[in-house]
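Note that one protein chain is taken out, while the other chains of the complex remain in position.
We just call them A and B in the order they show up, numbering each chain from 1.
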Amino acid sequence: MSVNQALAQVSGDFLIAALVIYSLAVLAFAGDFAFGRPSRAAAGSARDTAEAAARVAELTAVGAAAAGAATGDGGAATGDGGAAVAGGADGAIPPGGAAPAAGLPSRRQSAFRAIWEAGPWVRAAVTLSAIGVVAHLVAVVTRGFAVHRAPWGNMYEFVTALTCVAAIFFGYVVVRYRAWALGVFVMGAVVVALGLAETVIYTAAGPLVPALQSYWLSIHVTAMTLATGIFFVAAVLGIMYLVAERYRARVAAGKAPDGNGLLARIPSSAQLDKLTYRTVVFGFPIWTFGVIAGAIWADQAWGRYWGWDPVETWAFITWVLYACYLHARATAGWRGRRAHYIQLLGFVSLTFNMLVVQIFITGMHSYAGVH
Amino acid sequence: MFKAKRRTVVSVAAVAAVLLAAALAVTLLTQGSGKADAGYVFYPESQRHIVPDFTATSLTGTPINFASYRGKVVVVNFWGSWCDPCRSEAPTLSVLSEQYRSRGVSFLGVDVSDTPVNALAFTRSVGITYPSVNDSGYSVTQDFSQVVPISGTPTTIVVDRTGHVAGYIYGGATYSALNTLLGDVAVTR
Partner (left out) sequence: MTDVHTPRESASGETEATRPFGENETEPDVSGSGATAGWPRWAWRQLTSMRTALVLLFLLALGSVPGSVLPQQGSDPVAVQQYFASHPGLAPWLNRLGLFNVFAAPWFAAIYLLLFTSLVGCVVPRTLRLAGSARTPPPRAPRNLLRLPHSASYASALAPSAAVDAAAAVLGGQRFRLRRPGAGDATFWVSAEKGYLREVGNLLFHLALLGVLVSIAVGGLFGYKADKLLVEGQQFYNNTTALDEFHPGRLVSGSDLAPFRLTLNSFSASYFTTGESRGQPETFHAYVTYSPSLGAPARPYDLQVNHPLSVDSTKVYLIGHGYAPVFKVTNARGQVSYQQATPFIPANTGTMTSDGVVKAPDASLGFIGVFVPTGIMVGGTLESVFPAPDAPAVSLVGYSGNLGMNSGVPQSVFQLDTTGMTKISGSPHLLLPGQTWKLPGGRGSIAFTGYKQWVSLAITYDPGQVPALICGILALVGLLLSFLVRRRRIFVRAVPSGTGSVVTVGGLARTDASGGFEDEFASLAAELAVGGAAGGPASDSREPSNQSETGA
(Lines give C-alpha, C1' and ligand atoms only; values in the text may rest on other atoms or scores of the structure.)
Protein backbone atom coordinates (compact mmCIF):
# COMPACT_ATOMS: atom_id res chain seq x y z
CA MET A 1 0.00 0.00 0.00
CA SER A 2 1.36 3.38 -0.85
CA VAL A 3 1.58 6.27 1.50
CA ASN A 4 -1.48 8.48 1.81
CA GLN A 5 0.16 11.82 1.16
CA ALA A 6 -2.91 13.83 2.03
CA LEU A 7 -3.07 12.32 5.49
CA ALA A 8 0.67 12.74 5.86
CA GLN A 9 0.21 16.41 5.12
CA VAL A 10 -2.58 16.63 7.70
CA SER A 11 -0.30 14.99 10.24
CA GLY A 12 2.46 17.47 9.57
CA ASP A 13 0.08 20.42 9.85
CA PHE A 14 -1.38 19.21 13.12
CA LEU A 15 2.09 18.70 14.53
CA ILE A 16 3.04 22.25 13.73
CA ALA A 17 -0.21 23.41 15.29
CA ALA A 18 0.61 21.38 18.41
CA LEU A 19 4.05 22.95 18.52
CA VAL A 20 2.59 26.45 18.37
CA ILE A 21 -0.06 25.71 20.99
CA TYR A 22 2.48 24.11 23.31
CA SER A 23 4.68 27.18 22.97
CA LEU A 24 1.78 29.39 24.02
CA ALA A 25 1.14 27.03 26.93
CA VAL A 26 4.76 27.35 28.00
CA LEU A 27 4.38 31.12 27.94
CA ALA A 28 1.29 30.82 30.11
CA PHE A 29 3.08 28.55 32.56
CA ALA A 30 5.90 31.06 32.67
CA GLY A 31 3.38 33.80 33.25
CA ASP A 32 1.96 31.93 36.21
CA PHE A 33 5.47 31.49 37.50
CA ALA A 34 6.21 35.17 37.27
CA PHE A 35 2.86 36.77 38.01
CA GLY A 36 0.76 34.03 39.56
CA ARG A 37 -1.22 34.08 42.77
CA PRO A 38 0.80 35.44 45.65
CA SER A 39 -0.82 33.05 48.09
CA ARG A 40 1.50 30.35 46.91
CA ALA A 41 4.59 32.33 47.73
CA ALA A 42 3.35 33.20 51.21
CA ALA A 43 2.53 29.61 51.90
CA GLY A 44 6.14 28.73 51.30
CA SER A 45 7.27 28.88 54.92
CA ALA A 46 4.25 27.04 56.20
CA ARG A 47 4.99 24.36 53.70
CA ASP A 48 8.51 23.98 54.95
CA THR A 49 7.49 23.52 58.55
CA ALA A 50 4.84 21.06 57.63
CA GLU A 51 7.32 19.27 55.51
CA ALA A 52 9.90 19.06 58.23
CA ALA A 53 7.35 17.61 60.57
CA ALA A 54 6.22 15.23 57.91
CA ARG A 55 9.72 14.06 57.35
CA VAL A 56 10.22 13.44 61.03
CA ALA A 57 7.04 11.47 61.22
CA GLU A 58 8.11 9.38 58.31
CA LEU A 59 11.51 8.87 59.82
CA THR A 60 10.25 7.59 63.09
CA ALA A 61 7.41 5.67 61.62
CA VAL A 62 9.15 3.64 59.03
CA GLY A 63 12.58 3.76 60.50
CA ALA A 64 14.55 5.59 57.90
CA ALA A 65 18.27 5.45 58.39
CA ALA A 66 19.40 8.57 60.11
CA ALA A 67 22.46 8.81 57.96
CA GLY A 68 20.51 8.63 54.78
CA ALA A 69 18.07 11.30 55.77
CA ALA A 70 20.81 13.58 56.97
CA THR A 71 22.93 13.51 53.86
CA GLY A 72 20.13 13.17 51.37
CA ASP A 73 17.43 15.53 52.33
CA GLY A 74 19.07 17.42 55.12
CA GLY A 75 16.65 19.30 57.26
CA ALA A 76 16.79 19.17 60.99
CA ALA A 77 14.29 16.91 62.59
CA THR A 78 12.40 19.18 64.90
CA GLY A 79 9.98 18.19 67.54
CA ASP A 80 8.40 14.92 68.18
CA GLY A 81 7.27 13.41 64.94
CA GLY A 82 4.08 11.74 65.93
CA ALA A 83 2.64 14.63 67.82
CA ALA A 84 3.30 17.37 65.33
CA VAL A 85 0.15 17.70 63.39
CA ALA A 86 0.48 19.99 60.45
CA GLY A 87 -2.26 20.76 58.03
CA GLY A 88 -3.13 18.80 55.00
CA ALA A 89 -5.38 16.15 56.40
CA ASP A 90 -6.49 13.94 53.66
CA GLY A 91 -8.85 11.12 53.18
CA ALA A 92 -9.17 10.06 56.81
CA ILE A 93 -12.29 9.83 58.91
CA PRO A 94 -13.60 12.43 58.84
CA PRO A 95 -11.75 14.75 56.52
CA GLY A 96 -9.70 17.12 58.61
CA GLY A 97 -10.48 20.76 58.45
CA ALA A 98 -6.95 22.04 57.92
CA ALA A 99 -6.12 24.18 54.92
CA PRO A 100 -4.33 22.50 52.05
CA ALA A 101 -0.55 22.82 52.27
CA ALA A 102 1.28 24.82 49.68
CA GLY A 103 3.87 23.52 47.29
CA LEU A 104 1.91 20.63 45.86
CA PRO A 105 -1.59 21.34 47.15
CA SER A 106 -3.67 18.57 48.59
CA ARG A 107 -5.90 16.38 46.60
CA ARG A 108 -8.95 17.17 48.56
CA GLN A 109 -10.71 19.21 45.93
CA SER A 110 -11.45 18.01 42.45
CA ALA A 111 -8.65 18.67 40.03
CA PHE A 112 -10.61 21.03 37.82
CA ARG A 113 -11.72 23.10 40.74
CA ALA A 114 -8.17 23.40 41.93
CA ILE A 115 -6.99 24.43 38.49
CA TRP A 116 -9.79 26.96 38.22
CA GLU A 117 -8.88 28.45 41.56
CA ALA A 118 -5.20 28.64 40.75
CA GLY A 119 -5.69 31.71 38.62
CA PRO A 120 -6.04 32.80 35.00
CA TRP A 121 -2.48 31.92 34.00
CA VAL A 122 -2.80 28.35 35.17
CA ARG A 123 -6.21 28.06 33.57
CA ALA A 124 -4.87 29.26 30.29
CA ALA A 125 -1.75 27.13 30.46
CA VAL A 126 -3.58 23.91 31.27
CA THR A 127 -6.24 24.54 28.66
CA LEU A 128 -3.68 25.30 25.99
CA SER A 129 -1.69 22.21 26.94
CA ALA A 130 -4.79 20.07 26.68
CA ILE A 131 -5.61 21.44 23.24
CA GLY A 132 -2.01 20.96 22.25
CA VAL A 133 -2.10 17.32 23.36
CA VAL A 134 -5.22 16.74 21.26
CA ALA A 135 -3.55 18.26 18.22
CA HIS A 136 -0.43 16.25 18.92
CA LEU A 137 -2.42 13.03 19.20
CA VAL A 138 -4.17 13.78 15.93
CA ALA A 139 -0.79 14.32 14.30
CA VAL A 140 0.52 10.99 15.56
CA VAL A 141 -2.61 9.04 14.67
CA THR A 142 -2.99 10.50 11.19
CA ARG A 143 0.65 9.75 10.52
CA GLY A 144 -0.11 6.17 11.43
CA PHE A 145 -3.03 6.04 9.03
CA ALA A 146 -1.00 7.73 6.34
CA VAL A 147 1.68 5.05 6.39
CA HIS A 148 -0.60 2.13 7.30
CA ARG A 149 1.40 1.07 10.32
CA ALA A 150 2.30 2.09 13.85
CA PRO A 151 3.73 5.58 13.50
CA TRP A 152 7.10 4.98 15.08
CA GLY A 153 9.23 3.57 12.32
CA ASN A 154 11.97 6.19 12.24
CA MET A 155 13.57 8.80 14.46
CA TYR A 156 11.17 11.60 13.57
CA GLU A 157 8.10 9.51 14.26
CA PHE A 158 9.66 8.16 17.42
CA VAL A 159 10.39 11.63 18.84
CA THR A 160 6.93 12.85 17.86
CA ALA A 161 5.32 9.91 19.62
CA LEU A 162 7.42 10.01 22.75
CA THR A 163 6.88 13.73 23.27
CA CYS A 164 3.16 13.02 22.99
CA VAL A 165 3.54 10.37 25.69
CA ALA A 166 5.52 12.81 27.82
CA ALA A 167 2.87 15.50 27.41
CA ILE A 168 0.04 13.13 28.30
CA PHE A 169 1.94 11.72 31.25
CA PHE A 170 2.67 15.22 32.45
CA GLY A 171 -1.03 15.97 32.14
CA TYR A 172 -1.69 13.08 34.50
CA VAL A 173 0.92 14.42 36.93
CA VAL A 174 -0.68 17.87 36.82
CA VAL A 175 -4.10 16.45 37.58
CA ARG A 176 -3.04 13.94 40.22
CA TYR A 177 -0.44 16.01 42.01
CA ARG A 178 -1.56 19.55 41.07
CA ALA A 179 1.93 20.05 39.73
CA TRP A 180 1.41 22.91 37.28
CA ALA A 181 4.42 24.65 38.71
CA LEU A 182 6.46 22.15 36.75
CA GLY A 183 4.72 23.08 33.53
CA VAL A 184 7.23 25.60 32.28
CA PHE A 185 10.02 23.05 32.46
CA VAL A 186 8.37 19.89 31.20
CA MET A 187 6.37 21.48 28.41
CA GLY A 188 9.35 23.66 27.57
CA ALA A 189 11.42 20.54 27.06
CA VAL A 190 8.64 19.04 24.92
CA VAL A 191 8.62 22.14 22.74
CA VAL A 192 12.37 21.97 22.27
CA ALA A 193 12.24 18.28 21.39
CA LEU A 194 9.42 18.80 18.90
CA GLY A 195 11.25 21.73 17.39
CA LEU A 196 14.24 19.49 16.81
CA ALA A 197 11.99 16.84 15.33
CA GLU A 198 10.50 19.25 12.86
CA THR A 199 13.76 20.72 11.71
CA VAL A 200 16.79 18.51 12.18
CA ILE A 201 15.42 14.99 12.00
CA TYR A 202 12.33 15.36 9.89
CA THR A 203 11.58 12.36 7.68
CA ALA A 204 8.79 12.28 5.15
CA ALA A 205 6.13 9.63 5.54
CA GLY A 206 7.18 6.43 3.87
CA PRO A 207 6.99 2.67 4.05
CA LEU A 208 9.16 0.47 6.22
CA VAL A 209 12.06 -1.68 5.09
CA PRO A 210 11.33 -5.41 5.35
CA ALA A 211 13.32 -5.81 8.56
CA LEU A 212 10.83 -3.50 10.31
CA GLN A 213 7.72 -5.07 8.84
CA SER A 214 6.59 -6.99 11.87
CA TYR A 215 3.94 -6.76 14.52
CA TRP A 216 6.79 -6.49 16.98
CA LEU A 217 7.14 -2.86 15.87
CA SER A 218 3.92 -2.14 17.67
CA ILE A 219 5.12 -3.90 20.77
CA HIS A 220 8.81 -3.13 21.12
CA VAL A 221 8.93 0.43 19.83
CA THR A 222 5.67 1.31 21.58
CA ALA A 223 7.13 0.22 24.89
CA MET A 224 10.37 2.12 24.26
CA THR A 225 8.38 5.19 23.22
CA LEU A 226 6.30 5.08 26.39
CA ALA A 227 9.29 4.48 28.62
CA THR A 228 11.32 7.23 26.97
CA GLY A 229 8.47 9.69 27.37
CA ILE A 230 8.19 8.83 31.04
CA PHE A 231 11.93 8.98 31.65
CA PHE A 232 11.89 12.33 29.83
CA VAL A 233 9.54 13.69 32.48
CA ALA A 234 11.64 12.07 35.22
CA ALA A 235 14.74 13.76 33.89
CA VAL A 236 13.11 17.18 33.93
CA LEU A 237 11.90 16.53 37.46
CA GLY A 238 15.38 15.40 38.43
CA ILE A 239 16.91 18.62 37.20
CA MET A 240 14.29 20.53 39.11
CA TYR A 241 15.09 18.49 42.19
CA LEU A 242 18.75 19.46 41.95
CA VAL A 243 17.78 23.11 41.61
CA ALA A 244 15.34 22.90 44.52
CA GLU A 245 17.81 20.99 46.64
CA ARG A 246 20.55 23.54 46.06
CA TYR A 247 18.13 26.32 46.93
CA ARG A 248 17.06 24.53 50.09
CA ALA A 249 20.63 24.01 51.15
CA ARG A 250 21.37 27.65 50.59
CA VAL A 251 18.33 28.64 52.66
CA ALA A 252 19.39 26.31 55.42
CA ALA A 253 22.87 27.79 55.36
CA GLY A 254 21.41 31.25 55.54
CA LYS A 255 22.76 32.25 52.17
CA ALA A 256 19.38 32.88 50.60
CA PRO A 257 16.14 34.22 52.03
CA ASP A 258 13.30 31.82 52.41
CA GLY A 259 10.09 32.16 50.41
CA ASN A 260 11.63 34.50 47.93
CA GLY A 261 11.67 34.56 44.19
CA LEU A 262 10.92 32.05 41.52
CA LEU A 263 12.64 29.19 43.28
CA ALA A 264 10.19 29.33 46.14
CA ARG A 265 7.37 28.53 43.79
CA ILE A 266 8.48 25.10 42.81
CA PRO A 267 7.74 22.17 45.05
CA SER A 268 10.16 21.18 47.76
CA SER A 269 13.08 18.99 46.99
CA ALA A 270 11.63 16.19 49.08
CA GLN A 271 8.44 16.20 47.06
CA LEU A 272 10.33 16.36 43.80
CA ASP A 273 12.51 13.52 44.95
CA LYS A 274 9.51 11.37 45.64
CA LEU A 275 7.79 12.33 42.41
CA THR A 276 10.89 11.58 40.40
CA TYR A 277 11.22 8.22 42.10
CA ARG A 278 7.65 7.31 41.37
CA THR A 279 8.05 8.35 37.75
CA VAL A 280 11.16 6.24 37.30
CA VAL A 281 9.44 3.34 39.02
CA PHE A 282 6.64 3.68 36.50
CA GLY A 283 8.98 3.79 33.53
CA PHE A 284 11.49 1.13 34.54
CA PRO A 285 9.28 -1.95 34.08
CA ILE A 286 8.14 -0.58 30.73
CA TRP A 287 11.74 -0.13 29.63
CA THR A 288 12.50 -3.67 30.83
CA PHE A 289 9.56 -5.00 28.86
CA GLY A 290 10.70 -3.02 25.81
CA VAL A 291 14.16 -4.54 25.99
CA ILE A 292 12.74 -8.05 26.30
CA ALA A 293 10.35 -7.44 23.40
CA GLY A 294 13.24 -6.08 21.39
CA ALA A 295 15.23 -9.22 22.09
CA ILE A 296 12.37 -11.43 20.94
CA TRP A 297 12.07 -9.38 17.77
CA ALA A 298 15.83 -9.43 17.19
CA ASP A 299 15.69 -13.20 17.33
CA GLN A 300 12.93 -13.22 14.71
CA ALA A 301 14.69 -10.84 12.38
CA TRP A 302 18.42 -11.31 12.90
CA GLY A 303 18.77 -14.81 14.25
CA ARG A 304 19.95 -13.99 17.77
CA TYR A 305 18.17 -12.40 20.70
CA TRP A 306 21.17 -10.41 21.89
CA GLY A 307 24.23 -9.51 19.89
CA TRP A 308 25.65 -6.46 21.65
CA ASP A 309 24.68 -4.29 18.72
CA PRO A 310 25.48 -0.66 19.73
CA VAL A 311 21.83 0.25 20.22
CA GLU A 312 21.21 -2.92 22.24
CA THR A 313 24.29 -2.18 24.32
CA TRP A 314 23.22 1.36 25.10
CA ALA A 315 19.70 0.22 25.95
CA PHE A 316 21.38 -2.17 28.38
CA ILE A 317 23.59 0.62 29.77
CA THR A 318 20.49 2.78 30.25
CA TRP A 319 18.72 -0.07 32.04
CA VAL A 320 21.71 -0.66 34.33
CA LEU A 321 21.97 3.05 35.16
CA TYR A 322 18.31 3.29 36.13
CA ALA A 323 18.76 0.10 38.17
CA CYS A 324 21.74 1.87 39.76
CA TYR A 325 19.44 4.77 40.64
CA LEU A 326 16.91 2.45 42.27
CA HIS A 327 19.68 0.79 44.29
CA ALA A 328 21.19 4.15 45.21
CA ARG A 329 17.92 5.28 46.70
CA ALA A 330 18.11 2.38 49.09
CA THR A 331 21.73 2.86 50.05
CA ALA A 332 22.82 5.10 52.87
CA GLY A 333 24.88 7.98 51.63
CA TRP A 334 23.59 7.70 48.07
CA ARG A 335 20.11 9.09 48.41
CA GLY A 336 19.35 12.62 47.34
CA ARG A 337 21.68 14.34 44.96
CA ARG A 338 23.90 11.42 44.06
CA ALA A 339 20.95 9.25 43.16
CA HIS A 340 19.58 11.97 40.92
CA TYR A 341 22.92 12.37 39.17
CA ILE A 342 22.70 8.69 38.36
CA GLN A 343 19.15 9.03 37.11
CA LEU A 344 20.11 11.94 34.89
CA LEU A 345 23.10 9.97 33.64
CA GLY A 346 20.65 7.24 32.70
CA PHE A 347 18.63 9.72 30.68
CA VAL A 348 21.77 11.07 29.03
CA SER A 349 22.61 7.52 28.05
CA LEU A 350 19.08 7.07 26.68
CA THR A 351 19.31 10.29 24.66
CA PHE A 352 22.79 9.38 23.44
CA ASN A 353 21.39 6.07 22.28
CA MET A 354 18.54 7.75 20.46
CA LEU A 355 20.33 10.64 18.82
CA VAL A 356 23.93 9.54 18.39
CA VAL A 357 24.19 5.77 18.38
CA GLN A 358 21.21 5.09 16.12
CA ILE A 359 22.26 7.67 13.59
CA PHE A 360 26.04 7.73 13.58
CA ILE A 361 27.22 4.32 14.74
CA THR A 362 26.47 1.70 12.17
CA GLY A 363 24.95 -1.48 13.33
CA MET A 364 21.93 -3.56 12.55
CA HIS A 365 19.72 -1.07 14.37
CA SER A 366 20.25 1.83 11.96
CA TYR A 367 16.63 2.38 11.03
CA ALA A 368 16.53 6.02 12.05
CA GLY A 369 15.96 7.05 8.48
CA VAL A 370 17.90 10.23 9.00
CA HIS A 371 20.20 11.16 6.12
CA MET B 1 41.58 5.68 61.71
CA PHE B 2 44.72 4.07 60.44
CA LYS B 3 42.99 0.73 60.63
CA ALA B 4 40.19 2.07 58.42
CA LYS B 5 42.67 3.29 55.83
CA ARG B 6 44.48 -0.02 55.85
CA ARG B 7 41.19 -1.78 55.43
CA THR B 8 40.40 0.34 52.43
CA VAL B 9 43.70 -0.53 50.81
CA VAL B 10 43.26 -4.19 51.58
CA SER B 11 39.70 -4.21 50.35
CA VAL B 12 40.68 -2.58 47.08
CA ALA B 13 43.47 -5.11 46.68
CA ALA B 14 41.07 -7.92 47.50
CA VAL B 15 38.54 -6.73 44.94
CA ALA B 16 41.25 -6.46 42.31
CA ALA B 17 42.53 -9.92 43.14
CA VAL B 18 39.06 -11.42 42.97
CA LEU B 19 38.38 -9.68 39.65
CA LEU B 20 41.61 -11.06 38.27
CA ALA B 21 40.90 -14.56 39.52
CA ALA B 22 37.40 -14.46 38.06
CA ALA B 23 38.82 -13.22 34.79
CA LEU B 24 41.30 -16.08 34.65
CA ALA B 25 38.61 -18.60 35.46
CA VAL B 26 36.42 -17.28 32.69
CA THR B 27 39.25 -17.41 30.20
CA LEU B 28 40.00 -21.02 31.05
CA LEU B 29 36.39 -22.09 30.95
CA THR B 30 35.52 -20.49 27.64
CA GLN B 31 38.41 -21.67 25.55
CA GLY B 32 36.65 -22.50 22.36
CA SER B 33 37.66 -25.57 20.41
CA GLY B 34 40.52 -24.43 18.28
CA LYS B 35 40.84 -25.08 14.60
CA ALA B 36 42.13 -28.55 14.05
CA ASP B 37 45.52 -28.62 12.42
CA ALA B 38 46.41 -31.40 10.08
CA GLY B 39 45.93 -34.56 12.02
CA TYR B 40 45.57 -38.26 11.61
CA VAL B 41 43.16 -40.68 13.18
CA PHE B 42 43.31 -44.47 12.86
CA TYR B 43 40.50 -46.69 14.08
CA PRO B 44 41.24 -50.24 15.20
CA GLU B 45 38.87 -52.78 13.68
CA SER B 46 36.53 -52.89 16.65
CA GLN B 47 35.80 -49.17 16.40
CA ARG B 48 35.06 -48.88 12.72
CA HIS B 49 31.66 -47.70 11.50
CA ILE B 50 30.16 -48.70 8.16
CA VAL B 51 29.67 -46.11 5.47
CA PRO B 52 26.12 -46.05 4.12
CA ASP B 53 25.85 -46.95 0.48
CA PHE B 54 25.14 -44.16 -1.94
CA THR B 55 24.90 -43.45 -5.60
CA ALA B 56 26.06 -40.20 -7.05
CA THR B 57 27.10 -38.61 -10.30
CA SER B 58 30.71 -38.10 -11.25
CA LEU B 59 32.09 -34.86 -12.61
CA THR B 60 31.72 -36.19 -16.12
CA GLY B 61 28.12 -37.23 -15.56
CA THR B 62 28.58 -40.98 -15.15
CA PRO B 63 26.87 -42.66 -12.20
CA ILE B 64 28.99 -43.87 -9.28
CA ASN B 65 27.74 -46.56 -6.95
CA PHE B 66 29.73 -46.73 -3.73
CA ALA B 67 28.70 -50.33 -3.10
CA SER B 68 30.77 -51.31 -6.12
CA TYR B 69 33.90 -50.37 -4.21
CA ARG B 70 33.39 -53.22 -1.72
CA GLY B 71 36.45 -55.43 -1.58
CA LYS B 72 38.82 -52.54 -2.22
CA VAL B 73 40.35 -50.06 0.13
CA VAL B 74 38.92 -46.66 -0.81
CA VAL B 75 40.58 -43.33 -0.20
CA VAL B 76 37.77 -40.77 -0.16
CA ASN B 77 39.10 -37.24 -0.54
CA PHE B 78 36.84 -34.24 0.08
CA TRP B 79 38.08 -31.29 -1.96
CA GLY B 80 37.17 -28.28 -4.13
CA SER B 81 38.96 -26.47 -6.94
CA TRP B 82 38.59 -23.26 -4.94
CA CYS B 83 40.23 -24.77 -1.85
CA ASP B 84 43.95 -23.92 -1.74
CA PRO B 85 45.10 -26.65 0.68
CA CYS B 86 43.20 -29.19 -1.46
CA ARG B 87 45.05 -27.99 -4.55
CA SER B 88 48.30 -28.23 -2.70
CA GLU B 89 47.78 -31.85 -1.58
CA ALA B 90 46.44 -33.01 -4.95
CA PRO B 91 49.81 -34.03 -6.48
CA THR B 92 50.46 -36.20 -3.43
CA LEU B 93 47.12 -37.90 -3.87
CA SER B 94 47.78 -38.37 -7.53
CA VAL B 95 51.11 -40.05 -6.89
CA LEU B 96 49.73 -42.30 -4.17
CA SER B 97 46.76 -43.27 -6.28
CA GLU B 98 49.13 -44.61 -8.93
CA GLN B 99 51.37 -46.23 -6.35
CA TYR B 100 48.64 -48.17 -4.58
CA ARG B 101 46.52 -49.08 -7.61
CA SER B 102 48.05 -52.54 -7.88
CA ARG B 103 47.40 -53.21 -4.19
CA GLY B 104 43.63 -52.94 -4.56
CA VAL B 105 43.30 -49.36 -3.36
CA SER B 106 40.96 -47.03 -5.21
CA PHE B 107 40.81 -43.26 -4.87
CA LEU B 108 37.54 -41.38 -5.06
CA GLY B 109 37.19 -37.62 -4.83
CA VAL B 110 34.15 -35.81 -3.45
CA ASP B 111 34.00 -32.34 -4.97
CA VAL B 112 32.08 -29.87 -2.79
CA SER B 113 30.94 -26.25 -3.19
CA ASP B 114 32.13 -26.39 -6.77
CA THR B 115 31.03 -26.79 -10.38
CA PRO B 116 32.04 -29.73 -12.62
CA VAL B 117 33.67 -27.39 -15.15
CA ASN B 118 35.93 -25.82 -12.52
CA ALA B 119 36.73 -29.18 -10.94
CA LEU B 120 37.58 -30.87 -14.21
CA ALA B 121 39.81 -27.94 -15.16
CA PHE B 122 41.80 -28.63 -12.01
CA THR B 123 42.01 -32.41 -12.31
CA ARG B 124 43.08 -31.94 -15.89
CA SER B 125 45.83 -29.50 -14.99
CA VAL B 126 47.20 -31.55 -12.11
CA GLY B 127 46.82 -34.90 -13.81
CA ILE B 128 44.42 -36.67 -11.48
CA THR B 129 42.91 -39.68 -13.19
CA TYR B 130 40.65 -41.08 -10.48
CA PRO B 131 37.03 -40.03 -10.58
CA SER B 132 35.33 -37.52 -8.30
CA VAL B 133 31.72 -37.27 -7.22
CA ASN B 134 29.96 -34.00 -7.99
CA ASP B 135 28.63 -33.28 -4.49
CA SER B 136 27.34 -29.73 -5.01
CA GLY B 137 24.27 -30.80 -3.06
CA TYR B 138 26.31 -32.08 -0.09
CA SER B 139 24.43 -35.39 0.16
CA VAL B 140 27.55 -37.58 0.07
CA THR B 141 29.17 -35.25 2.59
CA GLN B 142 26.11 -35.65 4.77
CA ASP B 143 26.33 -39.45 4.56
CA PHE B 144 29.97 -39.48 5.57
CA SER B 145 29.56 -36.92 8.35
CA GLN B 146 27.29 -39.35 10.14
CA VAL B 147 30.28 -41.65 10.66
CA VAL B 148 33.30 -39.35 10.49
CA PRO B 149 33.65 -35.89 12.05
CA ILE B 150 34.38 -34.05 8.81
CA SER B 151 34.83 -30.39 9.51
CA GLY B 152 35.64 -29.05 6.06
CA THR B 153 38.01 -29.52 3.18
CA PRO B 154 40.42 -31.06 2.72
CA THR B 155 39.56 -34.25 4.55
CA THR B 156 40.80 -37.66 3.44
CA ILE B 157 38.99 -40.76 4.69
CA VAL B 158 40.22 -44.30 4.27
CA VAL B 159 37.53 -46.96 3.99
CA ASP B 160 38.56 -50.58 4.41
CA ARG B 161 37.60 -53.49 2.16
CA THR B 162 34.41 -54.18 4.10
CA GLY B 163 33.15 -50.65 3.75
CA HIS B 164 34.05 -49.46 7.26
CA VAL B 165 35.91 -46.25 8.05
CA ALA B 166 39.43 -47.23 9.08
CA GLY B 167 40.83 -43.76 9.60
CA TYR B 168 41.00 -40.23 8.31
CA ILE B 169 43.28 -37.26 7.87
CA TYR B 170 41.94 -33.75 8.39
CA GLY B 171 43.74 -30.87 6.77
CA GLY B 172 46.13 -31.31 3.90
CA ALA B 173 47.28 -34.92 3.46
CA THR B 174 51.03 -35.34 3.43
CA TYR B 175 52.70 -38.18 1.64
CA SER B 176 53.96 -39.77 4.82
CA ALA B 177 50.66 -39.52 6.66
CA LEU B 178 48.57 -41.06 3.90
CA ASN B 179 51.20 -43.60 3.06
CA THR B 180 51.36 -44.74 6.67
CA LEU B 181 47.60 -44.84 6.99
CA LEU B 182 47.23 -46.82 3.79
CA GLY B 183 49.96 -49.17 4.87
CA ASP B 184 48.16 -49.83 8.15
CA VAL B 185 44.84 -50.39 6.42
CA ALA B 186 45.97 -52.29 3.39
CA VAL B 187 47.60 -55.00 5.47
CA THR B 188 44.42 -55.54 7.41
CA ARG B 189 41.07 -56.42 5.96
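Just so it is clear, a contact is a pair of C-beta atoms (placed from the backbone, for glycine too) under 8 Å apart; a residue touches a chain by one contact, two chains touch by 3 or more.
All values derive from a computational prediction rather than experimental measurement.
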| item | value |
| --- | --- |
| Full-complex contact with the absent chain, from B:S58, B:S94 or B:S136 | B:S136 |
| For chain B, residues in touch with the removed chain | 3-4, 7, 11, 14, 18-20, 22-24, 26-27, 30-33, 78, 81-85, 87-89, 112-113, 115, 117-118, 121-122, 124-125, 136-139, 141-142, 145-146, 149-153, 155, 172 |
| Contact footprint on chain A, counting only the chain that is left out | 2-3, 47, 50-51, 53-55, 57-66, 68, 80-86, 88-94, 96, 101, 103-107, 177-178, 204, 206-207, 209-211, 213-214, 216, 267, 270-275, 277-278, 281, 284-285, 288-289, 292, 295-297, 299-310, 313-314, 316-317, 320-321, 323-324, 327-334, 342, 349, 357, 361, 363 |
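Everything below uses one rule, namely that only the chains that are shown with their structure count from here on.
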| item | value |
| --- | --- |
| Euclidean distance of C-alpha centroids - chain A vs chain B, Å | 62 |
